[in-house]
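Presented below is the structure to which this report refers.
Take a look at chain A:
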Amino acid sequence: MPSTFAAAWAIAAKDLLLEFRSRTAFLSSLVFTALVLAIFNFARDPTAVSTTDIAPGILWVTFTFAGLLGLNRAFALERENHALDGLLLSPASRTALYLGKVVANLVFVAAIEAVALPLFALFFNMPLLPVLVPLAGVIALATVGFVVVGTLMSAIAVNTRFAELMLPVLMLPFLMPPITGAVQVTSRLFGGRPFSEVSAWLKLLVAYDIVFIVLCVLIFEHILDE
Partner candidate 1 sequence: MTAIERAERMLRRSSFFMALGLVLMVAVYVRALRFTPVEATQGPAQKIYYIHPPSAWVAFLAFGIVGVCSLLYLFLKDPRLDRLAASSAEVGVVFTTVVLITGPIWAKPIWGTWWTWDARLTSTLFLWFVYFGYLVLRSAVPEPGRRARYSAVLGILGSLLVPFIHVSVLLFRTLHPKAVFLNPEGPGLPGPMLATLLFSLGVFTLFFFGLVTHRYAQATVVDARAAAEADDAR
Partner candidate 2 sequence: MPDNSAYMVVAYVAAAVLYGGYAALLWWRTKKLKR
């Protein structure tokens, strides 16, 4: 019987392999992200508002849209093929199933963010290199929170009517703390502010991640039918 983590990796790998073979979802999400960034350029008055003021918001709203797109595919694919039943019969525990999905979604969303970030730097002339490491850190923290809750929500949403609408309606309230924290930290990073100003926000992000990872892992099995 494979251990929980080994099983999770296996599930994640299978998901990502499927994703890689079709590539359509990933490429479309990338293009969507680029489009959102481009539209944002025109969603402001460049003479009245400086880019640095609104850049963090633009970045995180863009990440949010892209993430929401990525999440829905996770279980939709399974439902199409009734593959979920097969997975439940396997020796893998429900926790492994959940963690596997989370990892797969994380990789997917992280890949989109990895392309979106340089694009953002390009479109809005933001010098990211000096703050790249801490920026990557805060992106990781917020994305983990987002994906952990989002994977759970998409498992719920996929079994409802109007699933594509249900997911954002359920998810977005849960994104308020990580996005608020992420934008505040990103803004301070772009502005070259000292670390002490962002430590409270970072604690919030970490606390959110810990609470919701534990909660979602414990609660996930209740979503699956007996």
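Miscellaneous remarks
In this text, a contact is a pair of C-beta atoms (placed from the backbone, for glycine too) under 8 Å apart; a residue touches a chain by one contact, two chains touch by 3 or more; residues count from 1.
Per the selection procedure, all candidates are chains of the complex that A comes from, given by their letters.
Fair warning: this is a prediction, and the values are worked out from it, not measured in the lab.
Among the candidates 1 or 2, the one that touches chain A within this complex is 1. Those residues of chain A that touch candidate 1 in the shared complex are 149, 152, 156, 159-162, 166, 169-170, 172-174, 176-177, 180-181, 184, 200-201, 204, 207-208, 211-212, 215-216, 219, 222-223, 225.
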